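All protein chains but one are shown at their positions in the complex.
All chains are identified by letter, namely A, B and C, in their written order; residue positions are counted from 1 within each chain.
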Amino acid sequence: MKTITVRYFAMFREHAGVSEETLTLNAATVKDVFECTRDRHGSTEPNGHCKVAINDHMADWDTAVSDGDIILLFPPVAGG
Amino acid sequence: MKTITVRYFAMFREHAGVSEETLTLNAATVKDVFECTRDRHGSTEPNGHCKVAINDHMADWDTAVSDGDIILLFPPVAGG
Amino acid sequence: MGILSCCFPQLRAVDVIEVTDSVIDTAALQRSLKNPAAGGYCAFEGWVRNENEGHVVERLEYEAYEPLVIVEGEKVLAEARALFPFLDARCVHRVGMLELGECAVWIGVASAHRDEAFKACRFIIDKIKVRLPIWKKEHYANGDSGWVNCERCAAHGIAE
Partner (left out) sequence: MGILSCCFPQLRAVDVIEVTDSVIDTAALQRSLKNPAAGGYCAFEGWVRNENEGHVVERLEYEAYEPLVIVEGEKVLAEARALFPFLDARCVHRVGMLELGECAVWIGVASAHRDEAFKACRFIIDKIKVRLPIWKKEHYANGDSGWVNCERCAAHGIAE
């Protein structure tokens, strides 16, 4: 089990009701974190539509997570 | 013979030393006017690089000229 | 409509091309294209730059035959509208003597989405450069000057 800080943005934050929380999870990759927190961020999106960052660096879905990481979960972006 | 008013623009005007003159020419088309006035406008350009207008309407080189027409001789354009 | 007519004062039905011998007020022109249905705006400006084909340029002098600039310019705008349906487009070309950095031509296009705005703006400047009766004379640092040949002539060579 790892202690991970998860930050939610936009629609994810609205669904979770918090912008950030620290969770203890059984997760190897950021994709695992995304799946484990589905009931928090409420996304029905395939994760391929979303983006993720670890400690302020954009990450791939199969990037490994470590104890103490800060994971940023980004819903589909729509700038401009 | 026709009496034609010819207006020169940009480098043509500079070479002719006048912006407009009335000439009596043996000319059937505006191309004839262009050729007859080569020593005036000084162009070594093929006429295909230039443009011409009759009485403020853009014309083709084979458009016929009439007595009293005002022919505008435009050197190669370079706007923008 | 009170609020809309305040924020969008100049909803226009026709596309406009103009010739001016004064500094082009690009900010005012841009405001005139504001439209509540517009999601994308693309602008192009041609600036006087300090070099052309190896010559150091100090000034540019533009001459235009305004009556046919307007007629041909309106045709270009209508063609652009038919190809890339936009909301509004405007174009202003300056004439007279311009210093380095000054704006010689401004084009603005507002459209619902960005694709039409970009494509129409590019189409309009490309056509303006080769179709409108406008000429420019470069004034060089060494005191010489020279009329600039049109882009199409340069691209196709003298033999055309």
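Simple rule for what comes next: contacts are C-beta pairs under 8 Å (C-beta built on N, C-alpha and C of every residue); 3 or more make two chains touch, one makes a residue touch a chain.
In this text, all values refer to a predicted model and were calculated from it rather than measured experimentally.
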Visible contact partners (per top-of-document touch definition) of the missing chain: A, C
Chain not shown: contacting residue from C:43, C:71, C:97 or C:130: C:43
Sites on chain A contacted by the missing partner chain, in the whole complex: 9-11, 45-46, 48-49, 51, 53, 56, 58, 72, 74-80
Touching residues on chain C - with respect to the absent chain: 4, 7-8, 26-27, 30, 34-51, 99-101, 110, 112, 114, 117-118, 121-122, 125
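As a convention for this text, only the chains that are shown with their structure count from here on.
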Interface with the most contact pairs, given as the two chains involved: B-C
Between chain C and chain B, distance of the C-alpha-averaged centres to the nearest whole Å: 26
Centre-to-centre distance between chain B and chain A (centres being mean Cα positions), rounded to whole Å: 72
Interchain centroid distance [CA atoms averaged], chain A/chain C, Å: 48
Two or more partner chains touched - positions in chain A: none
Residues of chain C whose C-beta touches two or more other chains: none
